Structures are given as structure tokens and as C-alpha cells.
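All protein chains but one are shown in place.
After this line comes chain A, so read on.
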Amino acid sequence: MTSPATYPMPELSGRKFFMNFPPTEQSHSLHDYRARGGYQALEKALKELQPADVTKEVLAAGLLGHGGAAFPAGRKWGVIKPNDGEDHFVCMNADEGEPGTFKDRWILEYTPHLCLEGLILASYAIGGRHAFIYIRGEFDLPFRRIQAAVDEAYEAGLLGKNILGTAYSLDVVVYRGAGSYVCGEASAMLASLEGRKGWPRNRPPRLTVKGLYQKPTVVNNVETLANVPVILNLGAVEFKKTGTPKSPGTQMISISGHIARPGVYEVEYGYSWEKFLYEDCGGMQGGKALKCIIPGGVSTKILNAQEIKGVTLDHNSAVAAGSQLGSGGMIAVAEGTCMVRLARVIQRFYHHESCGQCTPCREGMGWMERILDRIVRGEGRPEDIDRLYRISNANDGTTICSLGDSAGYACTAILDHYREEFEYYILNGRSMFDGRLAVDDPFDGAVPAPLYHGVAV
């Protein structure tokens, strides 16, 4: 059985909304969640507030989406009229698949009732009778924990007919995906929920107009929904005192790669990026210097050590620095890492995950990967660099979803910063850094004792 991901609870200054309790083997249970004040917001909303009041409070709090795009959650909800007699749906996006991002997993494993309460509140706000939790197929423990939370909620009268004795009823389905990154894109997710392959679709019409089963649908990230009970408990005014005026609240940051203390952290928006990296996360493995950061999942443009100087962890600051905070999935890369091989790993991912619907993405991803493969094999050609830029440009804005754009940006941002590494590799047929990716490889020099007498790689 899989154990929950364990990281030391980080001691960061600032307010915490999620990581404000000691995680234990039972902290995911309804009993423990209620002991932390859980479901008080739901009780208050169902008994004292009209659906539109819930939306108003979320809008007033300025809650931004935590899935990557940072679109205001209240504005998304506000499009739907709760009493128009139509079916409306809310879908929690728990398809956490962006490389480098694993913060929703922490919420699902340790406090699943928090996001479930947020889902029920969102459904109440838009007048939904059915809601869905779309969780990535590979997530076994998070699935079992959120399913157990749903089952507990049904038993406790927090889901099903006449919740908490009120007129409001809601059914929730935990829907497990089957392995596809693109299903994290909202329209692809809905296609998957309808039992089809996860192809994104053109918008407009927006999903809040025609979404799941052609009905108005809101898709929100796990962390976004987890913020909703917090907002209703604190009130929008108090919530807005946290973070920055344009990015209120906190952000779960998952950090990995060559960092001394990888894990999940919660920071108030506006927190110093350098302090976070060099003090809270302990700097780089083995005391190395920072080469660059992938800020918010591989779909966001890399920034080098100079570019994060004075930058704070909030959306505006990250955009001003030339990238995005994205989903808060940060990957640290230490000096001495071969960026050509790293670019190839990223491109392999995008090629693997392209759904194949749009020609520029389907063909472009494979083409870019083949070029990078050739360079890594020592068979690069001088024209390859320009070709990579050209293919990336051809993808930009020509595909239905942003997977094609992101893949191009990821590769060209590395080229912009480390072009000399590519030129050296092409000219000399080898890496400037011996093709190194791991700083401290636990398998370096390890000789496997064969269990079977087959062909070893």
C-alpha cells in the first residue's frame, strides 16, 4: 500500500490556510477535519446565505484559480445563474499532471474534506445537483482518500439528499482518469468525463455556457476549491489581508529537482523568492549554485538565478520577471546541468502527451523531439537551432489548447538562455557538461546483481 508523501513540515513565516495542522495518519478523516473547524462554512452557507451570496463573497475575496491560469474564481462562477432551471455542474480538477507539480496531492492525502467542502459550496453557489472530482488515474492513495471523504460525507448527511437538513441536495462522483496529461485541460477533462478520449475543444462557447453534457459547467482546481471554506470562515475582508492586493491569499508551492529540501510549502503571495529558495529550501544540493528555475511546472518559461533577484512569489511579480507562477510546481536546476539533455526530456514529455488532434502540435512535438534526440546523440546540425525556433513559432496560437504553445515556450526559453550549450553540443558532438542531469545520483556506479539471465541494458 502506498504511504502518503511525507515531507518535513516547513517553518515559513506568514499565514497558512492549509498547512496549519500537524499531518498525521488520521488528519484526512472527517473526525479530524471537524475538529479543525471543518464544515462550519458549509453549515453557515446552507442555512444563512443565498447561493449568489457565496459567489459574491468569493468574488470579493479576489480568489484566483490555482491550477495555473490564475483566472478569478468568482468571475467564473458568476456567469452561471443558480436558479435558471438548467442543470449546472462543478468539476474539481484533481488531474495533477504538470511535471514539477504535486501540491494538490498533499491536500488530497492530508485534508481531502477541505476541498470537498469547497466543492459542495461551489455547487451550492451555482445551483448544481451533481458534481465531479476528476482525479488522475495514477493517483492511488489520493483517490482512496478523497473517495473515503466522499463516503464519510454521505454518511454524515453532508452529501446526498437534503444536506444538513436543508433543501439543498448534491451527488458527487469521484471519477478516475486513465493516464493522459492533456485531460488536465478543462475541456479535455469534460470529454473524458463523458467517457470519450480527452480531446480539448475550441472555445467559445465557454464551458460555463456549454460544458459537461453541453450544460453550464465550472472547472476549478483542488487548491482553488480548498480556499472557499477558508474565505467563508474568515470573510472576504480578512482573506484579502493575506498576500498581495492583486494576488490575495496563499499559494502551495511544490519544489523539486536539485534543491536541498524538496517538498510542499505554503507561502503567502508576495513572499521573497530568494529567501524561499536559499533559506527555507536550503539552497541547492551539495551547496551548488542555482543555474535556473522552472517556476510553475514545465509549461512556464525558465528563469535564471539573476532573473529571480528581488522577485516575489505572486502572479504579477512572476509575469514581470518574464515567466508565470503557474501551478506553483517549481523545479530547481543546479550549475553543471546539461540543458540540452534537459530540453530533450521536456520535449519527450510533450510529444508523448500531445493528444494528436491539431497538426502543428502532433507533428511539431515529434519533430522537435527528433531534432533534440539527434543533437544529444552528437549528430546535431547547425540549422537545428533555427529549426527548433521555427517549429515552436508554428505552434504558437495555432492549436486548440495551450499544450502546443507551452511546449514551444519551454524549449525556446531554454534556447534563449543557454544557446551556447546547444551550439557547443552541435559543433563538438558532445555536451559541455558531460550530459549530466543528476547532481548526486544515488545509482551512480551501482552494479546490479542480475535476477534473471537476460539482456541487460
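Quick note on the criterion: a residue touches a chain if its C-beta (ideal position, glycine included) is under 8 Å from a C-beta of that chain, and two chains touch if they have at least 3 such contacts; residues count from 1.
Here is the rule we go by: contacts and distances are computed from a predicted model.
Participant: Between "Chromate transporter", "Methionine biosynthesis protein MetW", "NADH-quinone oxidoreductase" or "Zinc-dependent alcohol dehydrogenase", choose the name on the UniProt record of the chain that's been left out.
Facilitator: Protein name of the absent chain (UniProt record): "NADH-quinone oxidoreductase".
Participant: Among A:178, A:289 or A:427, which residue is in touch with the absent chain?
Facilitator: Missing-chain contact among the listed residues: A:178.
Participant: For the chain left out of this view, which of A:23, A:99 or A:270 touches it?
Facilitator: A:99
Participant: With respect to the chain omitted from the figure, which of A:16, A:197 or A:210 is a touching residue?
Facilitator: A:197
Participant: For chain A, which residues lie in contact with the unshown chain of the complex?
Facilitator: 1-2, 5, 7, 87, 96-102, 104-105, 129-130, 136-141, 171-173, 175-181, 192-198, 213, 254-258, 262-264, 294, 298, 329, 331, 333, 337, 342, 345-346, 349, 352-353, 355, 437-444, 446-457
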